[in-house]
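Missing here is one protein chain; the remaining ones are kept as they sit in the complex.
Labels run A, B and C following the written order; every chain starts at residue 1.
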Amino acid sequence: MIKAGIIGATGYAGGELVRILTGHKDVEIKWYGSRSYIDKRYAEVYQNMFQIVDDVCMDDNMEELSREVDVIFTATPQGLCASLVNEEILSRTKIVDLSADFRIKDVETYEAWYKIKHPTPQFLPEAVYGLCEINREAVKGARLVANPGCYPTCTTLSIYPLLKEGLIDPDTIIVDAKSGTSGAGRGAKVDNLYCEVNENIKAYGVATHRHTPEIEEQLGLAAGRPVLINFTPHLVPMNRGILITAYASLTRDVSDEEMKAVYDKYYSGEKFVRVLEQGVCPQTKWVEGSNYVDVGFQIDPRTKRVIMMGAMDNLVKGAAGQAVQNMNLMFGLKESEGLELVPMFP
Amino acid sequence: MIKAGIIGATGYAGGELVRILTGHKDVEIKWYGSRSYIDKRYAEVYQNMFQIVDDVCMDDNMEELSREVDVIFTATPQGLCASLVNEEILSRTKIVDLSADFRIKDVETYEAWYKIKHPTPQFLPEAVYGLCEINREAVKGARLVANPGCYPTCTTLSIYPLLKEGLIDPDTIIVDAKSGTSGAGRGAKVDNLYCEVNENIKAYGVATHRHTPEIEEQLGLAAGRPVLINFTPHLVPMNRGILITAYASLTRDVSDEEMKAVYDKYYSGEKFVRVLEQGVCPQTKWVEGSNYVDVGFQIDPRTKRVIMMGAMDNLVKGAAGQAVQNMNLMFGLKESEGLELVPMFP
Amino acid sequence: MIKAGIIGATGYAGGELVRILTGHKDVEIKWYGSRSYIDKRYAEVYQNMFQIVDDVCMDDNMEELSREVDVIFTATPQGLCASLVNEEILSRTKIVDLSADFRIKDVETYEAWYKIKHPTPQFLPEAVYGLCEINREAVKGARLVANPGCYPTCTTLSIYPLLKEGLIDPDTIIVDAKSGTSGAGRGAKVDNLYCEVNENIKAYGVATHRHTPEIEEQLGLAAGRPVLINFTPHLVPMNRGILITAYASLTRDVSDEEMKAVYDKYYSGEKFVRVLEQGVCPQTKWVEGSNYVDVGFQIDPRTKRVIMMGAMDNLVKGAAGQAVQNMNLMFGLKESEGLELVPMFP
Partner (left out) sequence: MIKAGIIGATGYAGGELVRILTGHKDVEIKWYGSRSYIDKRYAEVYQNMFQIVDDVCMDDNMEELSREVDVIFTATPQGLCASLVNEEILSRTKIVDLSADFRIKDVETYEAWYKIKHPTPQFLPEAVYGLCEINREAVKGARLVANPGCYPTCTTLSIYPLLKEGLIDPDTIIVDAKSGTSGAGRGAKVDNLYCEVNENIKAYGVATHRHTPEIEEQLGLAAGRPVLINFTPHLVPMNRGILITAYASLTRDVSDEEMKAVYDKYYSGEKFVRVLEQGVCPQTKWVEGSNYVDVGFQIDPRTKRVIMMGAMDNLVKGAAGQAVQNMNLMFGLKESEGLELVPMFP
């Protein structure tokens, strides 16, 4: 039985980790960390866990935690994991960091976009970017995994095959993203009140969202050269789900069949990436509650562009589910263990 | 491996049966019946099942079906199951009927409220009302189980202990119910369009809803005498969930502790009924996607009434989940097999 | 031109006052009071008012305000208006108080339910409860109007005629209410976050909600004797709208026609109360954005009870619209001036 600790267990991503790990046959949660709710019963914070979780919330002590558990999940804002981690801790326990701290290899880029100094850049080289479908082997041997951001996961998986195969021009990529509100977290802010979000849609962080450099780094690795993109997230009145609609110019004429074959080449063996049939557009509702990413595409012969689409549950494949997928790989378990979640509809 | 057939597999309750049975380790679905989508691939009707279910939809042939499967679920409108079932079929296979056909023992009451003639009243005596928490032993031996309606499940479980113990006056019961829209089914009607339901709430079927006599029969069994209630359902702009708020006059002074003890007496051993702590009101979101019913209460010393509250997922405990719970009992499986679904929040 | 000042102009009710008064041909808003946003441009707080309102937010100075305006609206939490008002102010200006401070004539009841000491009970006798349809004449001569609460408005108007005519037993009244989330205000609380409210319904304040004594006082006036009720509000995932479903035992056999005639007797001359045709249930969406209350009823001959239903927009007839209706009466204007708002659908 793998012993797990969660730092930030009362945020939405942390709550989803608890939901998933509760159903994971090889894992036992030993530590529900939550600075805001120390000593409060977890099930009082998340009443859905009543009679399922009996524990109380603990503090953030990663030092102590590393002596008690085999794996630590940090589901906290940027900066926390990087400020707590050290060699000693990593020598005792594995870490899956759901924050952005170790996602971007280039520390200057990180510091420029996040506007904080990285306290432990020495761990950046060994940290593995945990996009399992692309970095599977590296994840298996990692002590420290940087769990990808929600938008970067959905975007990268939707674009990666075409970029890798040279079918699209890296200089023309535009990503228009739409996210449910759980992505904004559980902090009490006027902007996230029901009445402000309901019956409303808006773009935010236009040309400045921090997931931009993370996406660019991943796409750059696929393209084999630096890539700059436009990335525009939107807030959608729904709890869960991310849909990305990406645009790029084709480098040559491509048929639907060829395009589909390229996606299949990369994903036909992947359980969690479903390449939809030609002409089917992904919908967030079709993946809700599951670890799937659904990808689809549409070629526009008039403009010689391709529209790439991807849908996933931001709290599962975009956060907690992928974190567990990474953990499974790190501990030599079946990759889909605990993640055989059938999407819930309606 | 139990072989199961579903008639009405493309309605919302049928879809939920597929979701749950897909994760049930002892069951294999052999027949996806759907008159509207014969020969269409099931995953085209419910895209969430893409790469999970490969079968195509079949017709309604219960005769043929009964030769191929061990259990038939009928998730169809009232009248269908009763018109298809016969002794031969029941001698070969077990049936869990999610429709109202065999829920009400008194055939005249059924015919008066449903305005159809019951085609096979001869099976009414043997049909077991599948409210597992109350009729567990009878369900175990049944060939034909009438799966309770959504509102009756939530209402009966919320009121039953107090009525059974004589704490409330049966003549004063008023049930004000609120349901998500999936309860209205997947039929294409203007009233159920997004724009008609969203940002709206209304009562419907006031004093005439067909679940009324079903609730009254069950409450009458608990009270030991006929019970008439007021039952008012409302349509709420959400997909899933039923909340009932019931009112009754107390027959004597009762303390919070005593009231709680009465609920615990009936439910402390029940996995799927969670008696909330004193002062906590049930919320539908806390049970979404799971087979739980959360019940709570509030005594009003000013009016000498008690307010009883219950919340559940109408598609799970109110339909497909309870149907699987019944199947588990009928086949001697662990009652919670395939139903260890952790509620999803948010 | 009537000069108006609003204290609490940046709450949801305050914002609705601005929306309505902006379209009122006889009124000019001179003061946008908002402690939280002093010196900020109002249109930055409520971007819908961009290029419509150019003013900046001011403080709460009722003293100064009373020298500048003809009428003050206080759209603030309980306690504020009562603590600021004095004889001098009232001698200079009229006040429509949207808080609860002057709604309940019995100061002990107020203090018991609101748990604060009433600072200026001397004004309670002269304050007029501004339910225009019932207290029209008194409002016309008032200096200080207590604008009714949202639930009390909808509840009282739905029940009043039957109680007044003795058709229902006052001891059997149960009110089950459902409200959109704007009723909870614009404060940043976790409970009101989008993800907590969406896809969810719950009761709150069960047997303890502060609108209970206000409703009881009004119903008591109609009944001619003290009335105790059960009142249970619920939070519904929508922005606007209140629906009340009320139950009471009939004192004698009543036909649909007679019941309808009783409602018509009270409301046929009332512009803002629409008595729906027999068998039509009110829906909140049909009154959204308008000052209407739609009322309907259903007699249940089985239980000898009547179900009374009422729907309105909580921010309009339940707050700002009724406040303007009161102002119109107080200043001798046409009662519906500025309130000819056609409900918006969908």
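Some observations on this one:
The working rule: a contact is a pair of C-beta atoms (placed from the backbone, for glycine too) under 8 Å apart; a residue touches a chain by one contact, two chains touch by 3 or more.
Since the model is a prediction, treat every value here as computed from it, not as a measurement.
Displayed chains that the missing chain touches over the full complex: A, B, C (touch as defined at the top). Touching the chain that is not shown, out of A:293, A:309 or A:330: A:309 (per the contact rule at the top).
When the missing chain is restored to the complex, the residue among A:20, A:142 or A:299 that touches it is A:299. The chain that is not drawn here is touched, among residues B:117, B:189 or B:334, by B:189. Although one chain is not displayed, its contacts with chain C can still be listed: residues 12, 15, 19, 22-23, 46-52, 182, 198-199, 239-240, 274, 276, 280, 283, 285-290, 294, 340, 342-346. With the whole complex as reference, residues 12, 181-182, 186, 188-190, 192-199, 237-239 of chain B touch the missing chain.
Annotation for chain A: contacts to the undisplayed chain at residues 174, 176, 178, 180, 195-196, 198-204, 206-207, 228-230, 232, 234, 236-241, 243, 245, 247, 281-285, 288, 298-300, 302-303, 305, 307, 309, 311, 346.
What we mean here is this: only the chains that are shown with their structure count from here on.
For the pair chain A and chain C, the distance between mean C-alpha positions equals 46 Å.
A straight line joining the Cα centres of chain B and chain C is 38 Å long. Chain contacts: chain A has residues 12, 182, 199, 239 touching two or more partner chains.
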